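Note that one protein chain of the assembly has been removed; the remaining protein chains are unaltered in position.
A and B label the chains in the order they appear, each numbered from 1.
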Amino acid sequence: MSGTMVNQELRLDPAKAKLSSSIAMIMALISFSMLFATLMLGYFAFRFTSEVWPPLGMERITLGLPTMSTAIILISSLFYLGFESSFIQKEAKKSKLYFYSTLALGCLFMFAQTMLWSKLRSEGIFTGTSVFASMIYAFTWIHAAHVLGGIIALLFLLPTISGKRDHDKSLSLVQNVGQYWHFLGIVWLIMYFSLFVF
Amino acid sequence: MAFYEQHIHPKPTTFLSKYVFSYDHKVIGKQFLWYGIFFLLVGGLMALMIRWTLAYPGQAFPVIGHFLFPESGGAVPPDTYAMLFTMHGTIMIFYAITPILIGAFGNFCIPLMLGARDMAFPLLNMLSFHIAAISGLILLGSLFTPLGAAAGGWTSYPTLSTLIGSPGVGQTLWSLAIFTLGVSSTMGAVNYITTIICLRAPGMGYFDMPLTIWGLGLTAVLNAIFLPVLGAGVLLLIFDRVFGTTFFLAGAAATTGTGDPVLFQHVFWIFGHPEVYILILPAWGIVSDQLSFFARKPAFGAKATALAMTSITILSTLVYGHHMFTTQMSPLLTQTFMTLTMTISIPSAIFFANWLGTLWKGSIRFHSPMLFSMGVVFVFGLGGLTGLYLGTVTTDLYLHDTYFVVGHFHYTMAASVLLGGFAATYFWMPKMFGTIMNEFWAKVHFWITMMGLNGVFFGMMLVGYGGMHRRIYNPFIYEFTQKLIPINTFTTWSAIVMGLAQIIFVINFVHAVFFKKEKASDNPWEVGTLEWTIPSPAPHYNFKEIPVVKCGPHEFGNPNLNSNKDFQYQTEELA
Partner (left out) sequence: MADKLTFMQMISPPEDISEHGHLIDYLFNYTTTLNIFFFLLVCIGLFGFSFLYAKKRHPKPYYTYGNKKIHILVATIIGIAVFIGIDLNITRMSNNDYIGIFVNWPDETREDVVRVQVLGQQWAWNFRQAGADRVFNTEDDIVTLNDLRVPAGKKVVFQILSKDVIHSLYFPNARRKTDAIPGRITRMWIQFNKPGNYEIACAEMCGTYHYRMAAKLTVYEEDDYNHWLAEAQEIHDAVNDPEDAAIYWGWKWATNGKTNKVGMTK
């Protein structure tokens, strides 16, 4: 909503307005990455000070579901790239297809995450099992909350997709949501490698 | 450079759109100001209760004690005492100083001083205040929960702040409130930075910005980068409390698994040390400007001051470890943090040189904002120099967690910032509310505050050097603190004097805002920055026409001036 109001209300020069919204987006992304960086700092602090990893009483998480999630979110990022370029070239049909695929994959990612949580629970791994389990739960929760925010941001693009909003005015919104969406993909990739693979 | 002209908002007509859901940065600034003053009074009252307990433990708090603590006969009980100092710290730092300096004057000054019609994202700005309001309500609400509010200190170290040490819902609400406030401040910070980068009036380079904007801008950068770090920390704390994770549990406290309570300290101080500068940078900016405004002389080495602020901003992120010397980091880390901490004194010394250079050969007018600004120079000198004892590891081994630390950080964070906030309030009053505050009472307010404040905080340092440790309910049960009783009593009475002096301010302020008939002129202080080129109070669209900037903000006493005034508006061509 903030994007809408700002764009309608204030700007005379869309190019400059675009600049300011992308500067804001960069700052916001820096903030978000500091949040995740702090989580990773905690992870590495535990990882490098403990003698055995994973800590006692736990085994590695099987890679199936996390790998699937990784694939989903990466493909969704690719679809979003496709959406962006087809949106710029005003190919309405193609961009719609790409956009809805991205949205569907986002929802699928959330579904995969809930699967992961219930699988962990059924294996007897709870939040308090060990600090490793705590991290898996807490980090994926926080990431999932951000993905949820990303899905909501995608929904704000719906009027743009259905052609109800001016194409040029929506462009910076499309790009900003895209940056956020790719950012979430990158964060997940880092989490995937640090929490599950290594 | 990157300037674009914003539309003029339609003038708000209904009460709600004008005062509650306003997009106008000036109204949002005033909302933050009232919010901050309200919490300042709450936090101040808590401070008085703490001080009273320290001087007269077990005795009824005067006037309202019997009403607040009926079970203990009016005296503050020990558990309430812990809540009081926790909430006092939290409220003063996050809910009083931050809203006043950054929320109120950040919002009010940035667009006006840059020559913009509003912030880059007015809606984001409005939401930022509303989220802060929600956060304040959560925090106040936590005072009325069954087991009381958070009582683990404003630092909330685990494992005291986990379920082991504080079982009630108060600590959870505290964490939630801090997280919410962090979201609000981050939104504000993103907005400030974008505004400063994109909405400077045509012709205004970064070094043509008033130093106030430099201070506020660097604060916003620190906020945007480091508030999320605290956010992550308290989020994990909430998880530990609510969902049974074990990040910060260890030893016998953890039934399963082992976390690390010291990790929270690292995270907290990675944020916490920059937070000190988040609070003080706006005050530095305001002081640097006002010394020049009232000495009628360009700010001495303004560029150097701006660069020194920037380098302090960078250094502040590298030194957090000096808060944790007693947790026994490796000696190498200890040495590193000690040495890095010491380098902060270079830019600080440059500040002082420039501040005094500004006064040198000036023509000083002692109006109330100037008095408060000079007060900042004085108390920050004391606060900064006493930091040296705490930055060197061996003296810190003795002084850590004593009242010396309390005195030191009150000098730097409370005294300087408070005085800076008062300077700003007195100074921008005409532009905010269209009236000027009573000058005589402002000066009375200054001198009593100054005396009380030095009595309180210097007294704290003295008892700290005497060995009295902090956060204790009754200092008299130890033999080695017995001899400090008179100083404690003196400190308490200084605090009471300082507290009472604020009544003068509140009356003066409320009178000027609501009752004063006499309107201030457009430029009562005869200053050339952009906000003084427009009528007082500022109209809702700020600038009818976007100004074009031709010179710097501190153009005073230029010998080539041909008009009969001794200053030059930033929109005027330099002769």
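Note that in this section a residue touches a chain if its C-beta (ideal position, glycine included) is under 8 Å from a C-beta of that chain, and two chains touch if they have at least 3 such contacts.
Just so it is clear, the model here is predicted, and its values are computed rather than measured.
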Chains on display which the left-out chain touches in the complete complex: B
Among B:V169, B:C198 or B:A250, residue touching the chain not depicted: B:A250
Among B:N474, B:S521 or B:S563, the residue in touch with the chain that has been omitted: B:N474
Residue among B:T258, B:T310, B:T533 or B:T571 that touches the chain left out of view: B:T258
Touch criterion as defined above, residue of B:I350, B:A415, B:M429 or B:A520 at the omitted chain: B:I350
Residue, one of B:F129, B:F268 or B:F300, that touches the chain absent here: B:F300
Residues from chain B at the interface with the omitted partner, ascending: 78-79, 82, 151-153, 157-160, 164-165, 249-254, 258-262, 295-304, 326-328, 331, 334-335, 338-339, 342-343, 345-350, 352-354, 356-366, 374, 377-378, 381-382, 385-386, 388-389, 392-395, 397-398, 400-402, 462-463, 465-467, 469-475, 477-480, 482-487, 556-559
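Rule of thumb we're sticking to: only the chains that are shown with their structure count from here on.
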In the complex with chain B, residue positions of chain A that touch it: 1-2, 5-6, 9-13, 16-17, 19-21, 23-24, 27-28, 30-32, 34-39, 41-42, 45-46, 49, 55, 57, 126-135, 137-138, 141-142
In the complex with chain A, residue positions of chain B that touch it: 2-7, 9, 118, 120-124, 127, 186, 189-191, 193-194, 197-199, 224-229, 231-233, 235-236, 239-240, 243-247, 255-260, 263, 266-267, 270
